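With one protein chain removed, the remaining protein chains of the complex are shown where they sit.
Chain nomenclature is as follows: A and B, assigned in order of appearance, with residue numbering initiated at 1 for each chain independently.
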Amino acid sequence: MATIDEIAKLVGGTVIGDGKIQIKGMASFDFAEEGDVTFAFDEEGLQRAGKSKASCVFTTADVEDYPKTVLRVGDMKQALTVLYNAMLEMTPPGKGVIHPSAVIAGSAVLGENVSVGAHAVIGEEARIGDNTAVGANCVIGKNVTIGQGSFLAPNVTVYDNTVIGNKVIIHSGTVIGADGFGYVPMEGKIYKVPQMGNVVIEDEVEIGANSCMDRGTFATTVIGRGTKIDNLVQVAHNVKLGRNVLIAAQTGIAGSATVGDNVMMGGQVGVSDHVSIGNNVKVGAKTGVTSRVGDDKVLFGYPYREASEARKLHGLLSLLLRNASKIKVLLRELPGE
Amino acid sequence: MATIDEIAKLVGGTVIGDGKIQIKGMASFDFAEEGDVTFAFDEEGLQRAGKSKASCVFTTADVEDYPKTVLRVGDMKQALTVLYNAMLEMTPPGKGVIHPSAVIAGSAVLGENVSVGAHAVIGEEARIGDNTAVGANCVIGKNVTIGQGSFLAPNVTVYDNTVIGNKVIIHSGTVIGADGFGYVPMEGKIYKVPQMGNVVIEDEVEIGANSCMDRGTFATTVIGRGTKIDNLVQVAHNVKLGRNVLIAAQTGIAGSATVGDNVMMGGQVGVSDHVSIGNNVKVGAKTGVTSRVGDDKVLFGYPYREASEARKLHGLLSLLLRNASKIKVLLRELPGE
Partner (left out) sequence: MATIDEIAKLVGGTVIGDGKIQIKGMASFDFAEEGDVTFAFDEEGLQRAGKSKASCVFTTADVEDYPKTVLRVGDMKQALTVLYNAMLEMTPPGKGVIHPSAVIAGSAVLGENVSVGAHAVIGEEARIGDNTAVGANCVIGKNVTIGQGSFLAPNVTVYDNTVIGNKVIIHSGTVIGADGFGYVPMEGKIYKVPQMGNVVIEDEVEIGANSCMDRGTFATTVIGRGTKIDNLVQVAHNVKLGRNVLIAAQTGIAGSATVGDNVMMGGQVGVSDHVSIGNNVKVGAKTGVTSRVGDDKVLFGYPYREASEARKLHGLLSLLLRNASKIKVLLRELPGE
């Protein structure tokens, strides 16, 4: 709970109206309730927000005679982001509600204010930190550790021995710690290599929906602190992702690859197994990274090139295409070998 | 329930045998029960269908002395499709069976003949329309609306505030309304942008298994009426998909992109964020659409070109490859800059 005046101090901006009103949440005007901040990006939004149940409207516009208290801000997205993150600190996901249909092993240890949704299953010796929420139908394996203030949406699966840090967010359908893809052919048959390591997800990581982080073969797959991973992403066994890495949807990182800090990857990128990528690298969408990459590179294409080279190649191919007839004549006339 | 004679009128075709038999379903001969229509594409199929429990066999073949009533049709796939869709009208998914293990919030409102599978979880203020079925282990969030005659297979997750229309089909593992991938870097840290919008899925949409439709950031992600989406597809926050769009497996549409009506996309296509695609566009498999596309285009490749150009480029590259030795000599002999 904070007043609009206090929020104005936090996010910057000018209060127009009653700044003493207490705020407890934030929501789009369609879903807002009393005590919520909402927002209006345009005139229509202002009208709809004005008729909503919200108690305060963020806007960049100049308003007069408005039915609700307004907080005029310079940058809506930033103001809402600052407010959201501050609220998350004050009201973490866990509320201390354990649904009676959840199946929690006797040896599991739950901290204070842990919430567990309906039909969730928590395995032997699992440890779940204070203020963490485990969604409905999640399955948490044996000896899993989850830190404080983390949030697992419904239908997340976490295999045995996984370690998840503080303030981690994992969306529905994501699978943490499944066996990596490892086989050895012997005597005309394909044998499964045991996958005996685990996954460690450091603090403040967010992972989207239906992604997969495989357990290490003999060691640990690591997702570094502050890294954010989108939906349908594959992180294979033994991968080490650095800190503050951003990985867009449907990207795949093959086994034992390492990725430095602050790397940004577009969607549908592929990184080959055992490849090492330095810090601050940017990888364009659909790029395939097949060999070692140093720091600060910008990559594009498959096989990949530096982005500036890839752009030149694209221009050159367009030039060749426009001159295709000339080139055919030229090649016909050139002496053979 | 309809007689074979009535079905013949509906789908076209000639009845050979007793047309008065009542039909109540359809199934492959291996799984057919009494009262089912089955089908035979070849001689072996005819023999197996003849020995099955089915009550009627669709075939294009000329049969005599056959142990079952036959409906001879011109186009099997079309005849079965017409019958299937007619049956779906008569026998919608919901049968009015609520499994006692389902957890349904007190404030949720279920229409007539709604079915809810074992261990499904339905949140506060959810509204589920007549004749809709929610599969086992589904999790339906708070304030979700689902229309009439829709079908959610087991293990579907629907986040809060999602709106799903009538006659929608969603397959297992699909996640509707997870947070979009939005962050802003401030002071050396990556902050999560709140994802406060929702997802609207219009009538007669089908979504395959393990796909993801993210909620809007501040507004709504829209899947237009009649659109069909395959497995493992990513639809990011704020995307607007038109009507009757077909999207094959593993395609990803990045944030805030808009796609017109009747667009067809192959598998593993990528569409960049904020890109607009017109109506009736065809996008070949694995194509990357990185900039605005007008109506009626056919695209291929990455970076994408019109398909005819992409084909020419492929031919030209093959020509260059065949003449690689000549080209090497030529380039060596050309005067430098």
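As a convention for this text, a contact is a pair of C-beta atoms (placed from the backbone, for glycine too) under 8 Å apart; a residue touches a chain by one contact, two chains touch by 3 or more.
All of these numbers come straight from a predicted model, not from anything done at the bench.
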item	value
Listed residues B:Ala61, B:Leu80 or B:Val109, member touching the removed chain	B:Leu80
Hidden-chain contact residue, picked from the options B:Ser28, B:Thr60 or B:Ser276	B:Ser28
Contacts of subunit B with the absent chain, listed as residue ranges	26-28, 30-31, 39, 41, 77-78, 80-82, 84-85, 99, 101, 117-119, 135-137, 153-155, 169, 171-173, 206, 208-210, 226, 228, 230-232, 244, 246, 248-250, 267-268, 285-286, 314, 317, 320-321, 324, 327-328, 331, 334-337
Footprint left on subunit A by the chain that the document does not show	101, 103, 119, 121, 137, 139, 143, 155, 157, 159-161, 173-175, 178-179, 181, 183-184, 186, 189-194, 196-198, 210-212, 214, 218-219, 232, 234, 236, 250, 252, 254, 268, 270, 272, 288, 290, 302-303, 309, 312-313, 316, 319-320, 323, 325-327, 329-330
